[in-house]
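First up is the structure itself, then whatever we jot down about it.
Presenting chain A:
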Amino acid sequence: MLHPVAEFIVCALLLVGSVFMLVGAIGLFRLPDFFMRLHGPTKSTTLGVGGVVLASVAYFSFRGDASLHELLVTAFLFLTAPISAHMLAKAALQRQLPVDPRTRGSGWMPRIRD
Partner candidate 1 sequence: MLRRLLPHPWLSLILMLMWLMLVQSVALGHWLLGAALGWAIGRLADRWLVLGAFRLSRPDLILRLSCHVLIDIVKANLEVAVMVLGRTARLRPAFIVVPLDVEHELATTALISIVSLSPGTLCAELSDDRRALLVHVLDLEEEAALVALIKSRYETPLKEIFQCLPS
Partner candidate 2 sequence: MAALYAIAIGILTAAGIHLLLRERVFTVMLGLTLLSYAVSLFLLGMGRLSIGQPPVIAPGASYADPLPQALVLTAIVIAFGMTAFAVVLALRSLGLTGSDHVDAAGHPEAPDGHPAAAGNAADKAPRP
Partner candidate 3 sequence: MNHAVLLPILIPMFAGALLSAMPAQRLHAQRLASAVATLLLVPVAVLLLRHAAGGDIAVYAMGDWSAPFGIVLQLDRTGAMMLALTALLAVAALAAAGDGTARQGRHFHALFQFQLMGLNGAFLAGDLFNLFVFFEILLIASYALLVHGAGRARVGAGLHYVILNLVASSFFLVAIGVLYGLSGTLNMAHLGLRLAGLPAPDLPLAVAAGAMLMLVFALKAALFPLYFWLPRAYGSAAGPVAALFAIMTKVGLYAMLRCDALIFGGAQGLLGPFLQDWVLALALATLAIGALGALAATALRAMTSYLVVASVGLLAACVSMQSQAGWAAALYYLLSTTLCTAALFLLADALEPEAARTDGAPVIASRLAGLLYLVGVVAAVGLPPLSGFLGKAMILRATPAPWMPVLWPAVLGSSLLLLIAVSRTGTRLLWRLPHEAQRVAEGADYLDEDHPGAARLRVRPDARKLACCMLLLAGNLALTVGARPVSDYVEAAAAQLLDRAAYLRAVLPGERG
């Protein structure tokens, strides 16, 4: 069994991570245009996964076997998430996806009809 403090740390990290996962998903779900939606997951999920991964590191380390390898998951995500986002944004620009009419600096782009 874990020490209560350790358990608290793990729980907190878990909750933070999960909540940020959810926030990312909510962003993806409810933001009005593609570019805004793209912010949700590629951002919040980094911290979301980060939190969960740290929870795992903490949990297994507190259990006795020092465990850092989960950090590699986050490291890889930090490397790859920008590519995904960048490529997707490029694709969206190329496909001329409409943007929210309030978007500044986007006079050259098609608008979402309200």
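Methods note: a contact is a pair of C-beta atoms (placed from the backbone, for glycine too) under 8 Å apart; a residue touches a chain by one contact, two chains touch by 3 or more; residues count from 1.
Candidate selection criterion: all candidates are chains of the complex that A comes from, given by their letters.
All values derive from a computational prediction rather than experimental measurement.
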Task: Given options 1, 2 or 3, the chain of this complex that touches chain A - done: 1
Open item on the list: So in the complex, the part of chain A that touches candidate 1 is made up of which residues?
Closed with: 20, 23-24, 26-27, 30-33, 35-36, 38-40, 42-44, 46-47, 65-69, 71-72, 78-79, 81-83, 85-86, 89-90, 92-93, 99-100, 102-106, 109
